[in-house]
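Left out: one protein chain. Kept in place: all the others.
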Amino acid sequence: MSQREFQNPTELDERTRQAVYDLFLVLADTKHLLGLRYGEWLGAPAIEASIASVAMAQDEFGHARLFYGLLGDFHQAGVPEREEKPEEYRNFEGLDRAWESWLDFIAANVLVDGALSVQIEALRGSSYVPVRRMVAKIVQEERFHQQHARGWLLRVAREGAKPKAELEKALKRIWEPVLLWLGRPGSEHERALVSAGIQDTDGEGLRTRLIERLGPLLVEEAGLDLPLSNDAITGQWVLGTALSWEGFDDAFRRRSRTGPDPETFRQIESFLGHAYPVGS
Amino acid sequence: MPLTEEALKERIRQGYLVESPEEMTEGYKKALIQILLVQADTELMSAPAYYMAACKAPSLNTRLSAYAIIQDELGHAHITFRLLEDLGLDKEYLIFGRKPHEFKNPYGFDQPLETWVELVVANAFFDRAGIVLLSDPFQNTSYGPWKRALAKVDKEELFHLRHGEVWMRRLCQAGGKVKEEVQRAVDWMFPMGVEWFGMPDHLKRHTAQLEYKLKGKTNDQLRQEWLSAVVPLCEECGIKVPAHYDEEQGQFVLDYPLPCDYDPERKEWLFDKPITWDQVFERWKRRGPYNEYYVNLLQQQYKRFSALFNGNGTAHGS
Partner (left out) sequence: MRASSPSPSESGRLSEAVVWEALKDVNDPEMPISLVDMGMVYGVSVDPEARAVRVELGLTATACPAMDFIREDVTRRLQREGFQRVEIEWVWDPPWTKDRISEEGRLLLACWGISV
């Protein structure tokens, strides 16, 4: 494990530089799109929830802005800028289109936001100094998201058999893609990130951390039926899902490179080709 | 002994602040509910209108600012609905149970805000109207809880206003097509703001709201205050507005007949078609083109969510 610190992408070898760039772009796009999705819930089932949704949307945008801000140095170091096309977007695949119901919101709030936290916390002691400086603030802000997610999850799960079953369905829709999103074991990307000390563990390690958090909440507290169980001997949470990596792209962290749907992309496109003086 | 109208009005004249429903007459309570409901609905319905424009934001940063404003507006609506709840009204019904036409927001927030420029002008004009309308009760109202709640609201609206004004200057400095777009937005949004303040004083002077000192200023006074901020801003930006300061009268005067007809489809005021205030009220009652769309946007998931729970409890609570 390298003990070095890096201030600039030029100090990284080419393979690591690309892996770090890919990670930051995945985080930036995912947070950007998560912000868009949260922001759509002006009409949440309670006005307090609408306010919380718009607040969380802003946090996601704020974090996306920080991660996008890291990319400039990479472009200067020769990493080509991506084209502004849907298929070039690297957001988590469950954010491609608008969610149908508030239950999808809760599911993403628990799983997507939760996976993002686990990934970002793994950068806490990062050898890449510019990212390390942002982590504490982001983690601080994400705490509220986890509280919100937990509150709604438990409320719905305790509301009766039907809401609970619907909630399970919503969680299962993104269950596997979220677990995949944390990274494929043994991929070149992971090896680069871990050996250069960019993040403190590999995708398998991140998955373990995520399910250690989710198990007590989803299974024990909420009593939901998900492929997750507690090993009586080791006391550890064990995943009952065999992950299928077919088609998984390590740079995009998704199984298909379709990107956001046309309606969503129109909102991103409004950033391009306008005549307004938006400044820096 | 129940409180008489005269005794209450006398107390208020002496500067007494009403703190709870027990200290109100029926007349006071009715007038208070009416004015609070207009405020709550205005804040609430600005959110979907601003959201519509936020989707056209030209950058992540600008979209972020728009969201911050939307959050504030929802927060203000929430505070105001809570005040209504304290007066015995059902907050949940008010937000999720009413039909679109029952909302009491101004006609301006029944209109589509279709571009970033329209959001900017809305922040400069409509939030200015909000500040003018709310700083009056903030300074003058006889209802204590409202006065205190407005301290936070006032502060945050100032941020929206600054956002609107800074951006208006920025867009106008850019000149060319961008400035023309600002002019087009101002052309329909300025008279919308003027009409917002309602009937002129010579047609309607004494209202319950003034007698109970729920607010302190008349429609014309408030409209003048608004004009004295908005007209100079536009002049500074090189944007034309159909109003000017008249030295002799010592006030702002309009260069078109108020009220006049409006074509919401084309977003166009028909200055050659003067109408009566009764006709204005009819137009307001018919509602603008986006009234239903905005209300549905706010209510739809509540209805779906309640249906999921099959009537065993409501979606709301905490």
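All chains are identified by letter, namely A and B, in their written order; residue positions are counted from 1 within each chain.
Keep this in mind: contacts are C-beta pairs under 8 Å (C-beta built on N, C-alpha and C of every residue); 3 or more make two chains touch, one makes a residue touch a chain.
All values reported here derive from a predicted model rather than from experimental measurement.
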{"item": "Residue of B:L36, B:A53 or B:A68 touching the missing chain in the full complex", "value": "B:A68"}
{"item": "Touching residue (missing chain; options A:E141, A:E166, A:E221 or A:E269)", "value": "A:E141"}
{"item": "Hidden partner chain, touching residue among B:R162, B:K204 or B:R286", "value": "B:R162"}
{"item": "Contacting the left-out chain in the complete assembly, out of A:L33, A:L66 or A:L123", "value": "A:L66"}
{"item": "Missing-chain contacts mapped onto subunit A", "value": "58-59, 61-63, 65-66, 132-138, 140-141, 279"}
{"item": "Contacts of subunit B with the absent chain, listed as residue ranges", "value": "61, 64-65, 67-69, 148, 151-152, 155-156, 159, 162-163, 166"}
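Note that only the chains that are shown with their structure count from here on.
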{"item": "Subunit A and subunit B: spacing of chain centres that average the CA atoms, whole Å", "value": "38"}
{"item": "Residues of subunit A defined as touching subunit B within the complex", "value": "32, 39, 41-48, 50-51, 54-55, 57-58, 61-62, 64-65, 68, 101-103, 159-160, 162-163, 166, 267, 270-271, 274-279"}
{"item": "Footprint of subunit A on subunit B - complex, ascending", "value": "47-48, 51, 54-64, 67-68, 70-71, 74-75, 77-78, 81, 95, 116-117, 170-171, 173-174, 176-178, 296-302, 304-306, 308-310, 312-313, 315-318"}
